[in-house]
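Have a look at the structure below before the remarks.
Here the complex is missing one protein chain, while the rest keep their positions.
Take a look at subunit A:
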Amino acid sequence: MKIVAVTSCITGIAHTYMAAEALEQAAKKAGYEISVETQGSAGSTPLPQAVIDAADVVIFATDLEVKDKNRFNGKPFLQIGVSKALAEAEAVVASAVASISSAPLVGGSAGPRLSTKVVANERTATRIRKWLMTGVSYMIPFVAAGGILIALAFLLGGYEIALGTAKDDALAAGNLSDVHYWAALCLAIGGTAFAFLLPVLSGFIAFAIADRPGLVPGFVGGAVAGAVGAGFLGALITGFLGGFVALGLSRLKVPNWLKPVMPVVLIPLVASFVTGGLMFIVLGAPIKALMDALTAGLTQLADSGNLPLVGLVLGLMMAFDMGGPVNKVAYLFATGLLATQLANTNPTDPSFVIMAMVMAAGMTPPLGLALATVIRKHLFSNVERQNGKAAWLLGAFFITEGAIPFAAADPLRVIPSIMIGSGFTGALVGIFNIGLRAPHGGLVVFPLVSNPVMYIVAVAIGTVVTALLVLVAKNIKKNPETSDEALEAAIA
């Protein structure tokens, strides 16, 4: 038998705690587990949601309104005054347990709820972190599953499987005894899993903010962020936007006849239209303009012939938004140049060097973060450490997305660190003047690199720089109360 209780009193210095102690003694005597949240003046530590969810019954021994009562939604409860809990604790515990099947449920008859709600009375910074972590924790399995499938595709089919129509051709041929068919299958499924990254990230951030009404605008917004090419930074925006629009709508006072259709039809409809519409209208054109301007700038820079500088800039761009518009400009710039030089026999032509820079810079973010999770485990949450293991493999196969969960969970610390690491690597490739003829990356194209040994050195240095910078950044203004471990316990 598991009981949770909340106690509170007018002054908040005596009865709150005495009642808590009395209930704990009474429950212990009866052989029950109990956790009490004292909403008194000595600060109140909210019960972990997991503890609330595991409880069989709730006792509210409160003289004040229970704070964030919706955390207990769906639980049978007993409401009494604080004095009664103090005077007759044993009788109160017995009657709470006896009445489980007949007691009213908190929040009316609302059904059981998903368990990732962020508590409302915390510091804003902590709440933002928890919202982000909620989205990230749901996204990580998609990154790992999709990323490993894609890596497997390259292992089986070589990088060529991703070029042109190779994948579709192999799938159409449907030859089960051809390894290329299996490579194409892995690539197709992995790519499909990756298509969920932005919607899941955005959707579960919105969910953490607004609960169920946030899911639809969050998912739709994340998909729109992908459609307009806004990348994971766009998905972070739609997560917050969708969440707060849905939250605002769910708090509107509406006439009774409208209430039944609000959560199922109206809120998802309006919030999705607002979130998706804003992304298309406000971000669509500027992103296009930004990409054009960046491409023009890169062309000019490359014409200057200062290869280390070009490498630095390309590296910074590759790591900035990992799949977003800036990253895409850098990657497309390199593969575009490559396409014009197919007949060129000079292995270190500037076009090939630029391709090599982009590829190396795309590998260091996941590799650097994977290294960081090994060096200082405690700076990362458990899910992040698991993601770190997958990130080794993803980085090795030029799947930069492996770094997105880290960047989304803690953008201000992680993004600058991985940008500098990638910039370093890009510049080193320029200095070493290493070329690559394949429009892809990762271990599978290393044999095509003009100087594999120095290339590995450049990637290794960038990886170490990234890891060290991430660790330094993670130590800046880190509030011990909001460690990732604690946050994770709270949202698990």
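We adopt the following convention: a residue touches a chain if its C-beta (ideal position, glycine included) is under 8 Å from a C-beta of that chain, and two chains touch if they have at least 3 such contacts; residues count from 1.
Rule of thumb we're sticking to: contacts and distances are computed from a predicted model.
Asks: Hey, which one's the missing chain according to UniProt: "Carbohydrate ABC transporter permease", "Electron transfer flavoprotein subunit alpha", "Ferritin family protein" or "PTS system fructose-specific IIA component"?
Replies: This omitted chain is identified in its UniProt record as "PTS system fructose-specific IIA component".
Asks: Of A:86, A:161 or A:407, which sits in contact with the chain we cannot see?
Replies: In the full complex, the listed residue that touches the missing chain is A:86.
Asks: Which one touches the absent chain: A:21, A:68 or A:160?
Replies: A:21
Asks: Contact with the hidden chain only, please: which subunit A residues?
Replies: Subunit A touches the chain not shown through residues 10-18, 20-22, 25, 38, 40-43, 63, 83, 86-87.
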